[in-house]
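Remarks on the structure that follows.
As you look at this complex, bear in mind that one protein chain is not there, while each of the others sits in place.
Now for chain A:
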Amino acid sequence: MEDEDNEEQTLQKKHQLMLERLSARHQTRLETRKPDPSDSSTTSAFLSRFNDSKKSIAAKIESSTDPSRLPDISAAISDLEKFVAENSYLLPSYEIRSSLKTISDLKQSLENLTSQLIPKKKFSFKKSKPTKTQIPQPDTVSVPEKTTSYPIRDSPGFRHKQNQVLVQNFKGSEIGEFTISDLDSCEVKLIGCVNALFLNRLKNCKIYAGPVVGSILMEEVEDCVFVLASHQIRIHFAKRSDFYLRVRSRPIIEDSDGVRFANYCLKYEGIEEDLAVARLDEETGNWANVDDFKWLRAVQSPNWSILPAEERVGDVDLANLR
């Protein structure tokens, strides 16, 4: 018993020290101020160094005939990869992804070169080497059960409804996460703060929500209007829908098209307080900084646009809705 207590104490002490060290390190980092991500000189300095390394590696791969040089090339690619990763907090999204692709290509060429220079041994115990495409083969290894057999309880939410007005007030409730799914032609009003919001399979709906302290995750929605505030939002498989958002970070879309964005416009009694509690009282302007994961080019994605001012709904006051 005593031993356990002691152990527990040393463990706690260790963690305390660790936390102190971490925060000290954070402090020094703050003092050696990070360059501004939008600073174009950071980006161009990165790109010029990146391109130099890339060229030199590509040239080595091109000219190598000696297998003993392979480890060097491999190390150079690793260094380049690390360089990108270290800078990825500071780079615009397009540059990150194009460098990601370049590195992937370099690795592929090195792999090709390796298999040219070091032909596979004829007789050896097979240690099935990874091949070019690493997509795991289903069912070559027997893994029991494909789907989860364990019963999962349902989270609180609205599900399987048509032509209804649905209202939920989170004030004084114990609800942490909330799900809205399989609705057709419904209007949903959520008042107060919640930690996480999941939205799935909605058609022709209007969803108005107070602040979400964490994130919103959305899949398969079409012909909807959303008025939402949250720290993060991820939008998947959305079609022809309008989003009035306030977000602390950049909204992202994936596999979506015809989605339009504007700023948050919800009003209900006490919303200012709720927004402040959720630290969403400040307009960051991020509603317009949408990243499309399916669009890998530097020019604007055709899948989303800014909602023209004259088409916006104006303030939505929940008290005045029906």
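Throughout what follows, a contact is a pair of C-beta atoms (placed from the backbone, for glycine too) under 8 Å apart; a residue touches a chain by one contact, two chains touch by 3 or more; residues count from 1.
The rule is simple: contacts and distances are computed from a predicted model.
For the chain of the complex excluded from view, the name given in UniProt is "ADP-ribosylation factor-like protein 2" [choices: "Rab GDP dissociation inhibitor", "Methyltransferase domain-containing protein", "Adrenodoxin" or "ADP-ribosylation factor-like protein 2"].
For the chain left out of this panel, the touching residue among A:Ser109, A:Asn204, A:Gln232 or A:Asn263 is A:Gln232. Per the touch definition above, the residue from A:Ala75, A:Val165, A:Ala276 or A:Val313 contacting the chain not shown is A:Ala75. Of the options A:Lys60, A:Lys161, A:Lys203 or A:Arg250, the residue whose C-beta touches the omitted chain is A:Arg250. Contact with the undisplayed chain is limited, among A:Ala196, A:Ala209 or A:Ile271, to A:Ala196.
Against the chain not shown here, chain A presents residues 15, 18-19, 22-23, 25-26, 29, 70-71, 74-75, 82, 84-86, 88-89, 93, 96-97, 99-100, 103-104, 107, 114, 128, 130, 134, 136-137, 140-141, 143-150, 152-156, 174-177, 179, 181, 195-196, 198, 200, 214-215, 217, 231-232, 234, 236, 248-250, 252, 254-255, 279, 291, 293-294.
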